[in-house]
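Presenting subunit A:
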Amino acid sequence: MTVTDRPRISLLGTSALLFEAPGAFDLPHQRRIWALAATASKWPGIREAIPGITNMMLTFETPPRELDTLIAALNDGWDAAEGLAIGGREIRLPVTYGGEVGSQLQSVAEHCNLSIDDVVAIHAAPLYTVFALGSHPGYCYLGGMDPRITMPRRQTPLQRSAGGSVSIGGSQTGVSASPGPSGWHAIGHTNWTFFDPTWPAPAALAPGDTIRFEIERVIR
Partner candidate 1 sequence: MEILSVTGPASIQDLGRFDQYRFGVGTSGAMDEVALRAGNILLGNDENAAAIEIPMMPFKLRFGRDMAFALTGAGVEAEIAGRPIPPWWRSHARAGDVLTIKAMSRGARLYLAVGGGIDVPMILGSRSTQFRGEFGGWHGRPLQAGDTLPCASSTAAIDELGIEPADITLARPDAAADQTIVRVVIAGEYDAFDAATQALFWSGRWKITPQSNRYGYRLQGPDMKPKAPVEKRSHGIVPGVIQIPPNGQPIIQMRDAQTSGGYPKIATVIRADLWRVGQARLGSELRFEQTAYTDALAAEAEMSTYLDRLRTNVRLVEELRACR
Partner candidate 2 sequence: MPIEISHIERLAQILSRSGVDAIEIEEPGLTLKLVVDTGNRTAASATLAAADAPVTHRSIIAKADVAGQFLAAHPWQDKPFVSPGQRIEDGAMVGLVKVGLLYAPVVAPAAGTIDAVIAETGAMVGYGTPIARIRELN
């Protein structure tokens, strides 16, 4: 993939726009995205500024008549964005690796030419940062995974993957908050409540929070 040094801005019909930052999938870039989102969410006509993985979607309250001003503001905003260091909470999440839910543990090990123990150790080693929420209610995209356990997404998504699945998709990892379809590879599971619509903030975690996976068990 070629990486240009300017952001890419593209339309999602008339209801939203996508801003993709240039550069690496890392925390410094993500912090600039958080900063840009915090600014852009206050612009008139913008409903929400939603951070993705080194990108951001803007949804429109009312679609702008012409886009040039908005595009210029995004480019300027990116150039001006100082990394926003969010001092989040640190969560410890006990994980059962392998087993019925984490049935792809073996295939990830084979794909990466590693032993099961290696995959588990590599996956549980980093302190992950919640980069963004998305996909389904309460789901967190985590940054910080070791590239040695990268595995491309599935060709065809699974119709149903369990809630609490810890999975790998490309160079990303995350924990699903509820059962549903998934194009990722589940290597373990955790019992934790990530989302409750009755909470004041419905998602348990927010961008900037950190997660440490604790190896509770490894089922081979």
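For the reader, a short list of remarks on this structure follows.
Here is the rule we use: a contact is a pair of C-beta atoms (placed from the backbone, for glycine too) under 8 Å apart; a residue touches a chain by one contact, two chains touch by 3 or more; residues count from 1.
Criterion applied: all candidates are chains of the complex that A comes from, given by their letters.
The structure displayed is predicted, hence computed values, not measured ones.
Any copy counted, the candidate of 1 or 2 that touches subunit A in this complex is 1.
Within the complex formed with candidate 1, the residues of subunit A that make contact are 8, 10-16, 18, 20, 25, 47-57, 59, 63, 65-67, 132-139, 141, 152-153, 155-157, 169-170, 172, 177-178, 180-181, 195, 197, 201-203.
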